[in-house]
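Shown next, in structure tokens, is the structure this report addresses.
Every protein chain except one is present and positioned as in the full complex.
Chain naming follows the written order as A, B and C, and within any one chain the residues start at number 1.
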């Protein structure tokens, strides 16, 4: 018999290294001869979209498009250390460092423009589309490329951002171990085949607090990917560990979800900007995965009345639990 | 060594292959088509998929000598010489179907093989069409919507 | 042994000549979906590899007299999409459609599925339920045997080194016959069967199950017919009670058979089989109408 059930779960997630450990990101912003701006930072693109989101931030600051930002992060000899691409920290940490470097560059550019345009002050100066101009007299204008041409050395700014956390007391755990936190919730509906122990996810809704969405489509991509990974975690994935040996060491035996296993997911992006974050944006790479697993487990309980305290919930384990329950009922 | 000839992306190649060489090794190591990826070596992840005589196949499960006389399309064969992207590639970009990108070339080819045969697939048919291509990043949703969008582009006669 | 020679055959004659000359040193490769992995892992070490994947004489699905005959190098995708097989036996097409992934179905062949003698081969249970016959050729001639008899053990079939599986054939569907197939795997695609089951039924008068044949995968060392269950069902009137009782019988058969197997099998399959069997039987019965 096929039985359906719904489940919900919610979580909080502390981002960054945490616990008072210096969580530092660094970045350079550098004006290029053609008026584009290069960002140099050690933040890795692992597929999460760092290169894009972290290009959108300086583009916003400098009134440019993402095409005008050259993002360089592949070579340690020319980039400053920006910490690891982990701990859901790059958007917040390196995002802050890049924003600060870009703002510093903007300040310098404006100062140069004031001088070059022979103005009395920077009041009313706008920076947009690769130009700096006076709003009330747009002909008073200089392009970033023109500014670049006047420099003997490339114009370059540097910034460091260090996140704020406080080490916890070793005896009581009191402190401020992470900052900021992000929040998310997930609800799923499952269908359980009580005769074969198979679990199918029928539909799901997934809400993620992002502070501010820098790139909504990429956030959705993270949410969907996190959903799939969580599905694998609670339903499929098992290394088959036996006396320290991994038996399922191939993708034919270590089962991860395929396209056909995925349900329709409704993504809900919740914005509530964080004042210490770049444009209010918090990281989301990890938290997107977390509420999904327990929501599935709660839905299984709602469907068939068994509590699965060990994951993954394979058909074998679930069928056994269902049979056990039937025995007790009878 | 065995001499074989095959066509890759419209160009004829005559090459000497080792007896125990796979088509994957031939394409990557000898012919330089590194858009063909190796992720599992057992036909499970689909990252090495190419289109051979119109059909999507995993090149890690084919011996090079078996490809004698075959016509093969790899990801390198999709973009036009003037740089125009294939509508599927364009749709993948627009819909955000790419993350780490390692599965992407083969995923695009899986979509092509599907759409060549079935220009109006349902969501379920798309999922089946890409079910031999694992992706660990995207959860597949944006890939499915890209294939839908690509179908629209193609049915309108390209973008 | 080191691989010294690779041959891309174009005719059956060529293949038979190579096998006749090289015997055990030679190995036939078709879809390669299992063999290429085994070659790399050093599990098979032929000196000569002969590719039959483009031998047109081995790639066909056709009606010959009362039979439907499928050439050994026919791809799963061609079975899945064949108009020849006919609606009542759609279960065979579903079995082919459940193999691996599109890529594997484009490469893998029915002959390979049979000759690898994997317990979890997807199309074999369906062919067993259809009472298929294996057609075997060598330079010396042609012989036939029930497909069921071709298996010796896991991974082993009764083929001489000089022989090749040429085709499988089974009787065309008659009115009142149907084939159902159900596969249980750990995910919906790219899944190795944990159970696969094909049920052939023939409807008699008054809803009597005149004939039933059950082929199973992943329940034995190689795909087998489930005769105890067949005997229980045969001749009975199709109704819910019979289905439930038969499912119980199937469960008991497996409890005995799998008693010494690891928990993932013995604590799961005897119970899960019931749902699988019922679904496969119902599907088959639907198709008799």
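Following the convention adopted for this analysis, contacts are C-beta pairs under 8 Å (C-beta built on N, C-alpha and C of every residue); 3 or more make two chains touch, one makes a residue touch a chain.
Going forward, contacts and distances are computed from a predicted model.
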Which of "Hydrogenase-4 component B", "NADH-quinone oxidoreductase subunit K", "Purine hydroxylase alpha subunit apoprotein" or "Proton-conducting transporter membrane subunit" matches, in UniProt, the chain that is not displayed: "Purine hydroxylase alpha subunit apoprotein"
Omitted chain's touching partners, listed by label: A, B
Touch criterion as defined above, residue of B:79, B:122 or B:155 at the omitted chain: B:79
Per the touch definition above, residue among A:96, A:157 or A:208 touching the missing chain: A:208
Of A:29, A:159, A:297 or A:322, the one touching the omitted chain in the full complex: A:297
Residues in chain B touching the chain absent from view: 28-29, 32-42, 45, 47, 74-76, 78-79, 85, 89, 92-94, 96, 98-105, 108, 134-137
Missing-partner contacts on chain A, residue numbers: 6-14, 17-19, 42, 44-47, 49, 51-52, 55-57, 59-60, 63-66, 69, 71, 73-77, 79, 81-87, 168, 170-181, 183-189, 203-209, 211-218, 226, 229-230, 232-234, 237-239, 241, 243-246, 249-251, 254, 256, 266, 268, 270-275, 277, 279-282, 285-287, 289-291, 293-295, 297-298, 301, 307, 309-312
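By definition in this document, only the chains that are shown with their structure count from here on.
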Chain contact graph, described as a line, ring, star, complete graph or other shape: complete
Chain at maximum distance from chain C, centres defined as averaged CA atoms: A
Pair with more cross-chain C-beta pairs in contact, given A-B and A-C: A-B
Interchain centroid distance [CA atoms averaged], chain A/chain C, Å: 47
Sites on chain B at which at least two other chains make contact: 42, 44, 128, 131-134
Contacts with two or more other chains, residues of chain C listed in rising order: 101, 188-190
Touching residues on chain A, where the partner in the complex is chain B: 46-49, 217-218, 220-221, 223-229, 250-252, 256-260, 262, 265
Footprint of chain B on chain C - complex, ascending: 3-6, 8, 29, 31-33, 36-37, 39-40, 49, 51, 53-54, 77, 100-104, 106-107, 188-190
Chain B residues touching chain A - in the complex, by the definition given at the top: 39-40, 42, 44-45, 95-96, 99-102, 126-128, 130-144
